[in-house]
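Working notes, structure below.
With one protein chain withheld, the remaining protein chains of the complex are depicted in position.
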Amino acid sequence: MITVGIYGGSGYTGQELMKILIRHDESRVIAVTSRKYKGMPVADVYPIFRGLTEAEYVDASPEDLAGLCDVVFLAVPHGEAMEVAPLFLDSGTKVIDLSADYRLRDINVYESWYKRHTSPHLIDRAVYGLPELYRDDIVGSDLVANPGCYPTGVILGLAPILKESVVDASSIIVDSKSGVSGAGREPSTGSLFCEVNEGFKAYKIGKHRHTPEINQELSVLAGRDVVVTFVPHLIPVNRGILSTSYATLQRETSTGELIDMYKQFYRDEQFVRVADEGMFPNISSVKGSNYCDIGLTLDERTGRVIIVSSIDNLIKGASGQAVQNMNIMCGLPEDTGLKLVPLFP
Amino acid sequence: MITVGIYGGSGYTGQELMKILIRHDESRVIAVTSRKYKGMPVADVYPIFRGLTEAEYVDASPEDLAGLCDVVFLAVPHGEAMEVAPLFLDSGTKVIDLSADYRLRDINVYESWYKRHTSPHLIDRAVYGLPELYRDDIVGSDLVANPGCYPTGVILGLAPILKESVVDASSIIVDSKSGVSGAGREPSTGSLFCEVNEGFKAYKIGKHRHTPEINQELSVLAGRDVVVTFVPHLIPVNRGILSTSYATLQRETSTGELIDMYKQFYRDEQFVRVADEGMFPNISSVKGSNYCDIGLTLDERTGRVIIVSSIDNLIKGASGQAVQNMNIMCGLPEDTGLKLVPLFP
Amino acid sequence: MITVGIYGGSGYTGQELMKILIRHDESRVIAVTSRKYKGMPVADVYPIFRGLTEAEYVDASPEDLAGLCDVVFLAVPHGEAMEVAPLFLDSGTKVIDLSADYRLRDINVYESWYKRHTSPHLIDRAVYGLPELYRDDIVGSDLVANPGCYPTGVILGLAPILKESVVDASSIIVDSKSGVSGAGREPSTGSLFCEVNEGFKAYKIGKHRHTPEINQELSVLAGRDVVVTFVPHLIPVNRGILSTSYATLQRETSTGELIDMYKQFYRDEQFVRVADEGMFPNISSVKGSNYCDIGLTLDERTGRVIIVSSIDNLIKGASGQAVQNMNIMCGLPEDTGLKLVPLFP
Partner (left out) sequence: MITVGIYGGSGYTGQELMKILIRHDESRVIAVTSRKYKGMPVADVYPIFRGLTEAEYVDASPEDLAGLCDVVFLAVPHGEAMEVAPLFLDSGTKVIDLSADYRLRDINVYESWYKRHTSPHLIDRAVYGLPELYRDDIVGSDLVANPGCYPTGVILGLAPILKESVVDASSIIVDSKSGVSGAGREPSTGSLFCEVNEGFKAYKIGKHRHTPEINQELSVLAGRDVVVTFVPHLIPVNRGILSTSYATLQRETSTGELIDMYKQFYRDEQFVRVADEGMFPNISSVKGSNYCDIGLTLDERTGRVIIVSSIDNLIKGASGQAVQNMNIMCGLPEDTGLKLVPLFP
């Protein structure tokens, strides 16, 4: 039985970790921290847990936790994670960091998009936790940088086509749309129900911090520098990200061939579902699950490939993928605790 | 391994049965029927199932199915269920009927609210499938009338207080609010997104067919004839029912005492959660689960008890309760396949 | 041309006042105040106003404003209104107060539900601004207490039946459901999109501050003390309140007779629409308008009358009614600026 700590457990991703781990047969959450809710039962903050756990939030330090946990999930904001990760690692605790702190390989890129890094020596030790691309590295790692929500869907959606050099890597445009839980649970005017409901907008155009993360991973896949145009939008739904990506073909092919290539690329992946020709994802088909659904087509009039990929931002885009990484790191079947059937409607 | 058939599997309750049974370790769905979608993969109609099942809808007759299934769920409209139930029973298949056809003990009441009954001889054989009240009868039954969605939440919410004669049974008013999935998946103007979204209304005031079902069961509990005022409303959400019930006290008590009584009444029930004083249910805390959450308080100024109860209409209000009944009928642990953690947000 | 000030213009009711007054031909907004947004164009805070107004928020004191305005709307929280109302009145400015500060006739009731009152001498001077009941008093008034959102719909829905002593006034139960804009625009966890969307709950059961206001006005109508059971709920929509009220008949009548009585009672009212038999309101039919829609029926099995009334909480429940009061106070046609057609879908 793996002992687990959730460091920063009061937000939506912390809650989602609890939700998954309550039904994870091979691990046990021994502590979930929150300064704000210290001493309160988790079930009082999130009533879904009534009858499921007696756990209370504790305000424990990394030092307190480290000795007790085999694995710790960092569900704190970027900036905080890089402060505490070294403490956990030093005491032999494996770290899965849901923040952005160890995702970017180039510290200059990190510091220009985020802030000064306080534990830069760990960047090389960290593995980018997208199992479909880095599984072998994750196995032996003790520090996994869990991918951002937008990058997860976008990278999985573009990986096969870039790996196979089917498209001009300089032509990529990513138009993403996310549900509101991506903004977290801190009160702010912009996340109020009335401000979001019946609305739809683009935000942080060309400035979203997931842009360098997408560029980094697409560059690895393409074997050359890739700089995408990335525009996120806000959908008035709780969960889900759908990204529509556009890229110009650089050799002849057909929709059928492309779909075959995708199915081949992901043939051993249990959490990626490639749609048949003419079918495309809907966020409501992945809600509540760890799936990434992908559909694609060729726009013959313009010679562009259009790829639509969709995930539940809190699961495959955060906590589900984090547990998937834990399973890999700990030698468990990869879907332990993740046999989640999507909830529709 | 119990073999299961879903007769009428194309609606939301049929889909929800599939969803639950895919993760039910002790049973196997061997056939799911639909005239409309005959020959189509279930995963084409409900893409949540891609990668989870290869099942296709079949247009099988009860005779075809009966020999193959230990248990059949009838997820067809009322009127159809009473046509096929006898055929299944005759061949030794246990029947769990999600329609209203065997819920009302008094055939005259049934026929005045619904239509002529074609298998009235089975009414006495049927057990009302609310496990919290009729568990012992369900154990040995081969025909279970799965309760309606509104009655499930309302009856569980009022059972302790009526059983203990705390309130005047003639004073009960039930103001219920349901999500839209309760209306099913048949196209109709009234269920279109734009007609429902940003709207809220009462409907079928004093005329909803769940009224006699509520009256019947509350009468059993009270040991006298109970006739409630029942007004259902439509909430612009996918899932969930919340019922606010009002009743006048007929002896002195306090909120604390009442809550204690409720906790005592449901102390052995794993799917009923009674809230502490000052806490009340929200449909978003039961969404995706088999829970019924109950909160209550005394309005001291008026001497009325106010009880709020909430369920997921497709789970505890339909398919989850149906599986709970199957588990009881088949001697399985009652929560097999039902260890569902609510999905929030 | 009437000169108008909006004191506290940054919330949803302030915005709604601006929206209405921009198309009000007989008045001109000369100042809208906000400490928070001082110096910012109103159109930057609420982009709906781009191209419609150049107004900027000012941080003006009542003394600054008083000399300039014929009428001032107080759209500040209760407690603040009673501090500034005397200053406006002293300088001859008519005051329409959207807060609760002058709604309750009995200062003890006010102080037990709210806080200490700092200008109690004005309570008797204030008129309760429900034009359908107090029009004659509003005409000559210089201090109007604009009714609360819940009370507006509830009182209009119950007025005829209480006035005519059709029901037992001690039997009234009011089950209300409100959209989220009623909670205002201050950031709070409970009003976040993800906390509200796909949810539904009761709140402040038996404790909502609109209770004494409802009791006060129903008592006037009934000619005796009325104490209702009042339970508000939160609907995941932006706008609209729908209240379902229950009362026990004390003399024989029929649905048809009752509807005739209501139509007669409101025959000269342009903002109250009584539905024909069998028809009931939906909040989506009043959204964006100053209407109060009412439908009713007799539940013959239980001898109870069920009344459903619906308003747009920001318009008839706040800013629209406030402008209606201004029109009356200033001798303008009552619908000036209020010829608003509901927006559906």
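We call the chains A, B and C, going by the order they appear; numbering starts again at 1 in every chain.
In this section, contacts are C-beta pairs under 8 Å (C-beta built on N, C-alpha and C of every residue); 3 or more make two chains touch, one makes a residue touch a chain.
This one's a predicted model, so the numbers in the text were calculated from it and none came from an experiment.
Participant: So one chain is hidden, and I want to know which residue out of A:S165, A:S219, A:T244 or A:Q270 touches that hidden chain in the complete assembly.
Facilitator: Only one listed residue reaches the unshown chain, and that is A:T244.
Participant: Which of A:G79, A:G184 or A:P236 touches the chain that is not shown?
Facilitator: Candidates A:G79, A:G184 or A:P236; residue touching the omitted chain: A:P236.
Participant: Touching the left-out chain: which of A:S27, A:T53 or A:N197?
Facilitator: The missing chain is touched by A:N197.
Participant: Which of these, B:R185, B:K263 or B:K339, touches the one chain of the complex that we don't see?
Facilitator: Of all options in B:R185, B:K263 or B:K339, contact with the hidden chain holds for B:R185.
Participant: Provide the residue numbers of chain C that touch the chain removed from this figure.
Facilitator: Residues in contact with the chain left out: 12, 15, 19, 22-23, 46-52, 181, 198, 238-239, 270, 273, 275, 279, 281-282, 285-289, 291, 293, 339, 341-345.
Participant: In the full complex, which residues of chain A touch the absent chain?
Facilitator: Within chain A, the residues touching the omitted chain are 173, 175, 177, 194-195, 197-203, 205-206, 227-229, 231, 233, 235-240, 242, 244, 246, 280-284, 287, 297, 299-302, 304, 306, 308, 345.
Participant: Which residue numbers on chain B touch the omitted chain?
Facilitator: Touching the chain left out of view, chain B contributes residues 12, 180-181, 185, 187-189, 191-198, 236-238.
Heads up, the rule we're going with is that only the chains that are shown with their structure count from here on.
Participant: If you average the CA coordinates per chain, which chain's centre is most distant from that of chain A?
Facilitator: Centroid comparison gives C as the farthest chain from chain A.
Participant: Could you give the separation in Å between the centres of chain B and chain C, each centre being the mean of its C-alpha atoms?
Facilitator: Roughly 39 Å separates the two chain centres.
Participant: Please tell me the distance, in whole Å, between the geometric centres of chain A and chain B computed from their C-alpha atoms.
Facilitator: Here chain A and chain B have centroids separated by 36 Å.
Participant: Can you tell me which residues of chain B touch two or more of the remaining chains?
Facilitator: 198, 238-239, 281-282, 287, 345
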